[in-house]
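My structure is below; once you've seen it, I'll send some questions.
Yeah, one chain of the complex is gone here, protein chain that is, but the others are all in their spots.
Think of it as A, B and C in the order they're written, each chain with its own count starting at 1.
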Amino acid sequence: MAKSKSRIAAACVAGAAMSALAAGSAGAATAPAVLKIGTLYASSGSFAVASEGQYQGLQFWAAGVNKAGGVFVKAFDKKIPVKIIAYDDQSSTATATTLYNQLITQDKVNLLVADFGSVLTSVAVPLAAEHHMLLIDPTGSGANFFTKKTHYLADVSIPASTVWPIPLGDYLLKQKIKRVAVLYGSNDFDASQANTLKAVLAKGGVKPVYFHGVPTSESNYTVLLHTIAARRPDVVIELGYPPNDIAFLRALSGSGLHFNMTFTIFPGQLLALLTKNVGAKTLAYTYTYPTPPLVKFSHVTSGLNTDDFVKTYTAAKHEAPNFLNAAGYNTGVIMQDMLKTAPQFTQISFDRALLGMSGKTKTLLGAFKMTDHGAQLGELLPVAQLVPQGKGNKIVVVYPKAKATGKAVYPAPKT
Amino acid sequence: MSSEPLLRLDGVGKAFGGNIVLNRLSFSVEPGEIVGLVGPNGSGKTTAINLISGVHRADAGTIRFQGRPVQGLAPFRLAHLGINRTFQVPKPFREMGVRENIEVAAHFGGARGMDADAVLAEIDLAGHAAIMAGGLTVNQQKMLDLGRALATDPKLLLIDEIGAGLNPSELGAIANLLQRLAQRGIALIVVEHLLDFLNRITNRVIVLGAGRMLFEGTLKAASENPDVVAAFIGG
Amino acid sequence: MVGLLEYAVIGGILYGLFFSLIGIGLNLIFGVMRIINLAHGQFIMLGGFGAYLLSRDLGLNPLFGIPLAIAGAIVIGYPLYYAVVPRLQKSHDPEMLSFILFFGIAQIIEALAVFGFGADQRSLPGDALGAGNLGVLGQEFPDSWWVAVLVSVLAIGGLYGYFARTKLGYATRAIMADRDEARATGINVDRVSAIAFVMGLALAGAAGVFVPYLLGSVSPDIGTGLTTTSFAIIIIGSLGNPLGTVVGGLVFGLGTMLMQTFYASWSNLVPYVLLVVIVLIRPSGLLGKAVRHA
Partner (left out) sequence: MRDRGAWPGIVVVVLLAVVFLILPHVYGNQSLLFQMMTFVVLTQGLNLLYGFTGYLPFGYVGFFGAGAYATSLLVLHTDLPVIACVIGGGIGSIVIAIILGPLLRLSGAYFSIANLAASQIMFFVVSNGNLSKITGGPYGLKIDRVYAPEASYLTMLAILLLATGLAAYFRASRFGLGLRAMTQDPVSAAMAGIDVVRQRVLVWLASAGIAGLAGGTYAWNLSVFYPDAVFTLQISVFAIVFALFGGVGTVIGPIIGAASLYLLYNGIGISFPQGFELLYGALIVLLVLFLPNGVSSLLTRRGVRVF
């Protein structure tokens, strides 16, 4: 018993020390010497790859602004350097909950940025609202989050996954492709896309010939592909996470089966990873949603445009950026604009500033459009095809017309 | 009621995976009686005890205790009714004190008034009350098994080879103890290979051979019965 | 496009045979040592990364990952065995304590793998085990499946031969039947167990070589899932019985592939529902005690 008491006492002392040290406070009237941005990332577990990408993008942004003397904060009419305080949640929501709280209550960060994805963002949503902190949410787009008006949630870098497949569905209808097979992971991200796609197709009178969820952990697609092939689809759409896409594409190339059109999500976000794992040859003629930097936005109102971002990022990190790096960087750019326009240094003023920027701001990810529910409508993802070029593949945007850079090769030739 | 014996088996049988180990066993036991159960290894003695004490369930026949059928009852219910036993390989609660071993049975055995100290004195372990049961010798552990059974205030005790490995003076002490228990009205069924020991305490033995009852009567008469002799010699 | 059922059945048999190899190392170690190697899946993962490194840096065929797995199992397995197993077996509850201890080891391996290889998915050249398809009864499967199945059958057959034909194998079986008695009859229990431990790890590593082919890719976080699936398989078959693992693998493979074909979204339930149902009907697994004592 004595032992447990002394441990708890130690915790008390540590706690007291921490609260004493944490001096700065959100909404303080005097300018802080450094702007504390709190965030989480996952070094291990199922979200590690994506989360670290996003975190590196944010770090790249912070390094950039600090080199220029910090971000301009309108409320204090001066530049203030930023400092990122980041903890590792290891893809665990339980750990993430305490760490978000740590950032809010102990580190008293000025701005709170969520970890990658809906799962690790979810636990921060009520916590931020409770502590009246604006949760800046780069990639958490769960349909559950944006159900009411709030000052404490802002999805900044990707549109809700429910709207992603709208152009894809329109494209299929326009091309009069009737035999559609959809195979999706049973998780928020993939299932919500599958359901949107189904609804879009239904409007055009198309009912998928195959429409099934598989476990998110699914890794063997050989027999599934055979079952799908038995329905003689023209297009097979696989909505998954990167490991699913890799397993799916490898199984497809090994199976000897061939479809006129194959679509998966992640070649458009993590092209290097997918190419490394499944090979350029297998990826050829696959369709995807291309994301920056695979599609370029050259006219921006804030931050670097896509090409400049790729150049500077590659120079700084000796590695070409992917979408998640861009999303992390974009989060920084949006915050930078927000601080530049918010008249007061308060969370509500920040949220109003973001709403004010909505529809007027363009970044390397395209247009920034946010609802008062905090949802991002932004730039709809086009449809593109990977077309062989040299040893690799190039992205050819095929839909919508306004963004198209070429015509689709349909049906896809056997490679 | 008065005509009904304490325990009565009628045509009791048991098979394990098609292998018949006990076939149509019938006998009865009166209060205060000590009955010996003998037979070569594998003849079904321990199985008979397991069936009566509820550790296994009979496939055929009826077992009546005080006139009511008891086959199929869980062992703890039989313990509450007054049937208890010891084990060939003693099974004390090894990481509990000797006294705690007795207390458990006194508390849960349906005889809450039982005095643990009296039981400890009876089985001659009063001096070891505080040590862990696992620290006792095997023979002491057998006595502890007996003590745990006694703490439930049994009417019928099934004693499975308590004498093996004891020296003559220890055997004598146990024989005296068992006789004292019988005098209190407890019926005992004693499985034993040591025929001298049995001869000393029983009036009646039941001889099993290959799962069947070969003989019932005095040990002396049994030793003259040709079936019994054949079973023991022929194996 | 006939024969969805036939395709699923043949696919299930092939997949199941491969998963017998996935599970068998765990079962061997449990059977001989009563030790639950909760890091089993992490050793499979290391086997996958071993083959990946050979293929990427030395340009070797991934099949060289198998001898590398054996070498790795010897280098890691012997010291690990002597460092932990005898100590665990002296404890009051080796089964449970080994579970915890190997959970710790699993964490260590996973952390080191993330340090060493990064958290990304990696895979092996798709055509290294043959780029075509091979059919049986008109149902075609990728060459890599057949190679994986062939290796699985050889490895399990080899293990069977080891048990049936070699002196060490006899000794191993004696230990599986009764450790103390085996020691009493003069068998060097520690030496034989150490060999079985190393073999268990080597089988896990060898299975890992094929993971990128049958499961798409390998990454540091796949270990835990493989461990729980392996558990289901060896319990369905019956703990401690290597032959049972093949039965368990086949039941798992067939169940999964049939489910995938007809009720795709429920296919992940297969191993666990089978496990619970079988364990409740036959607590000792499909090939329970009857076979072990035979």
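One rule holds in what follows: contacts are C-beta pairs under 8 Å (C-beta built on N, C-alpha and C of every residue); 3 or more make two chains touch, one makes a residue touch a chain.
Nothing here was measured: the structure is a model prediction, and the numbers come from that model.
Enquirer: Of the chains that are displayed, which are in contact with the missing one across the whole complex?
Expert: A, B, C
Enquirer: Based on the whole complex, identify which of B:A79, B:L136 or B:M213 touches the chain you can't see.
Expert: Spelled out, the listed residue whose C-beta touches the missing chain is B:A79.
Enquirer: Taking the full complex into account, find the residue in B:V12, B:A149 or B:I162 that is in contact with the omitted chain.
Expert: The missing chain is touched by B:A149.
Enquirer: Write the list of chain B residues that the hidden chain touches.
Expert: Touching the chain left out of view, chain B contributes residues 53-55, 74-76, 79-80, 84-85, 87, 91-97, 100-101, 103-105, 107-110, 130, 145, 148-149, 151-152.
Enquirer: In the complete complex, which positions of chain C touch the hidden chain?
Expert: Contact residues on chain C toward the absent chain are 30, 36, 84, 87-88, 91-92, 95-97, 99-101, 103-112, 114-115, 224, 228, 231-232, 235, 239, 265-266, 268-269, 271-273, 275-276, 279-280, 283.
Enquirer: Which parts of chain A face the unshown chain closely enough to count as touching?
Expert: Residues touching the hidden chain, for chain A, are 1, 3-5, 7-8, 11-12, 14-16, 18-19, 43-44, 87-88, 90, 92-95, 97-102, 105-106, 118-119, 122-123, 125-127, 129-130, 142-145, 147, 186-188, 191-192, 213, 215-216.
In the analysis below, only the chains that are shown with their structure count from here on.
Enquirer: Looking at which chains touch which, would you call it a line, ring, star, complete or other?
Expert: Drawn as a graph, the chains match no named shape, so other.
Enquirer: Closest chain to the protein's overall Cα mean, using per-chain Cα means, please.
Expert: Measuring from the global C-alpha mean, the nearest chain centre belongs to C.
Enquirer: What pair of chains is linked by the largest number of C-beta pairs in contact?
Expert: Counting C-beta pairs in contact per chain pair, the top pair is A-C.
Enquirer: If every chain is reduced to the average of its C-alpha atoms, which one ends up farthest from chain B?
Expert: It is A whose centre lies farthest from that of chain B.
Enquirer: Round to the nearest whole Å and give the separation of the Cα centres of chain A and chain C.
Expert: 36
Enquirer: How far is the middle of chain A from the middle of chain B, if each middle is the mean of its Cα atoms, in Å?
Expert: 74
Enquirer: Measure off the straight-line distance from the CA centroid of chain B to the CA centroid of chain C, and report it in whole Å.
Expert: Spacing between the chain centres: roughly 49 Å.
Enquirer: Can you list the residues of chain C that touch 2 or more other chains?
Expert: none
Enquirer: Where on chain A is chain C touching in the complex?
Expert: Counting only chain A, the residues touching chain C are 43-46, 48-49, 52, 183, 186, 212-215, 217-224, 226-227, 229-230, 232, 242-244, 246-248, 250-251, 253-256, 273, 276-279, 282.
Enquirer: What residues on chain C touch chain A, complex-wise?
Expert: Contacts found on chain C: 1, 4, 7-8, 11-12, 15, 110-111, 114, 119-123, 125-126, 131-133, 140-145, 213-217, 219-221, 225, 256-257, 260-261, 264-265, 267-268.
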